[in-house]
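A single protein chain has been omitted from the complex, and every remaining protein chain is retained in its original position.
The block that comes next holds chain A.
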Amino acid sequence: MDLISSLSLGELALSFSRVPLFPVFDLSYFIVSIIYLKYEPGSVELSRRHPVASWLCAMLHCFGSYILADLLLGEPIIDYFSNSSSILLASGVWYLIFFCPLDLFYKCVCFLPVKLIFVAMKEVVRVRKIAVGIHHAHHYHHGWFIMIATGWVKGSGVALLSNLEQLLRGVWKPETNEILHMSFPTKASLYGAILFTLQQTRWLPVSKASLIFVFTMFMVSCKVFLTATHSHSSPFDVLEGYICPVLFGATWGGDHHHDNHGAPHGMGLGTQHSGLPAKAKEELSEGFRKKKTKKAD
């Protein structure tokens, strides 16, 4: 890390960490979030029947992280809604994605190279949100658990609110919980939050700018790779496969093996859900790609 900061890379990282997010990066964050909302089965019908509920869902997808973090820190949970320009931007994106004539906007945005760019920009926003969240929670000086939790919540966004979000769409499945089946971005946000907390409490001897830079590079490359290959395995799988049996014993490892490693690269969905009844299966084949991409979120 010293090497990086001594080179001109340090300046690059510093200027990178000061790029303003508002119009462009936030826009791509909203676009990708609302695309994932549209992938959810039944969301298009929902937007036709109940536009208000669909709009609320879209707002949760875009601003869920702020809402949950505000809730945890005891601040008004509609705090972020006083940023009228962001809300209007997100509402505009929601309207275009769901109601554009001929679905033109959605088709353009879902074109893979374009989408990869947006996904990459979304990860930039995510890392910045983790950093800001930890900085925000820093006035609990010794409460580094609070800092980790705030950073995690800020990074993982709507995923942790998925039950509430499903309830808004009229789906009530308490058994599908993000904490039970953590996806890659959630795990990555957790690890990122730990790293940033260590940096904030001076346990990690690097500057914040370079940590933001390195972690953003990692997230962008992982996420772009995962989106491009339509896979939903996570790069942490290998590491976890070694560490978890040691920490939590052989049973955990076996279970884990059955769940994730038995399902490599996309082929997995069929085997993973083989226990489900036939009704669920036909629904699966129809929403196959959709679900896969959602998992990659």
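Rule of thumb we're sticking to: a contact is a pair of C-beta atoms (placed from the backbone, for glycine too) under 8 Å apart; a residue touches a chain by one contact, two chains touch by 3 or more; residues count from 1.
We take it that contacts and distances are computed from a predicted model.
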Protein name (UniProt record) of the chain left out of view, among "Cns1/TTC4 wheel domain-containing protein", "Trimeric intracellular cation channel type B", "Glutamyl-tRNA(Gln) amidotransferase subunit A, mitochondrial" or "Probable cytosolic iron-sulfur protein assembly protein 1": "Trimeric intracellular cation channel type B"
Candidate in contact with the missing chain, chosen from A:P23, A:P76 or A:G143: A:P76
Selected residue (touches chain absent from view) among A:V24, A:L104, A:I117 or A:L167: A:L167
Missing-partner contacts on chain A, residue numbers: 45-53, 70, 74-78, 81-82, 84, 87, 99, 101, 167-172
